[in-house]
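The other protein chains are all here in position, but one chain of the complex has been omitted.
== chain A ==
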Amino acid sequence: MKTVEKLGKTVEEAVELALKELKAKREEVEVEVLDEGSRGLFGLLSRMAKVRVTLKKKPEEKALEFLRGLFNILKIAPDINMVYEEDGLCKIEMKGKDLGIIIGKRGATLNALQFLTSLVANKESGEYQRIVLDVEGYRKKREKVLRELALKVAKKVKETKKSIALEPMPPSERKIIHSTLQNDSRVKTHSEGEEPYRRVIVSLKYPPVR
């Protein structure tokens, strides 16, 4: 963790100097006032203000640290790569041997790990950083599977004229179903139930009149 101590005529001045040295903004640091300083009397006995300024860890740094420690305990050593996507999302990709256990059935373990990692990363920070975990391109593959599933279900709904409820899915996966079918002229989608059992229902846009 990066820390500097600075002197200044006032606390504010000392903080400014520290921020300049750390090349950081006010919200990215923690300030500890070591000495308020004192003007003294007619310039006599005056003391400089002293502050200790520490650069706070960014959420994504905390996320990486948390994951590395966790993998260490699990005795797996994936390659970890972090990329920023255009919408401010931070994607942490893992590659390597024996990573099946961190994906789990339909990504259950990966989603749980992602949820815990986001909590740890954003625990003390003001701004919320969205974090997505991926293993060996799993998210892309899952997206393809979900798109195919959506189309298959839509076809069945049109044939049988009955609504179909999909199995419960996390929000990111439901979004894929909704977006796949949003331009379909004959079926519509909506979600029902409470997290984590919320599920997408695919139904006919114009139910047949009896």
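FYI, contacts are C-beta pairs under 8 Å (C-beta built on N, C-alpha and C of every residue); 3 or more make two chains touch, one makes a residue touch a chain; residues count from 1.
In this section, contacts and distances are computed from a predicted model.
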item	value
Choices "Electron transfer flavoprotein subunit beta", "Hydrogenase maturation factor HypC", "RNA-binding protein KhpA" or "Phenylacetate-CoA oxygenase subunit PaaC" - which one is the UniProt name of the chain not shown	"RNA-binding protein KhpA"
Residue of A:Val29, A:Val51, A:Leu64 or A:Ile102 touching the missing chain in the full complex	A:Ile102
Chain A residues that touch the omitted chain in the full complex	66, 69-70, 73-74, 101-102, 104, 108-109, 112-113, 115-116, 119-120, 123, 194-196
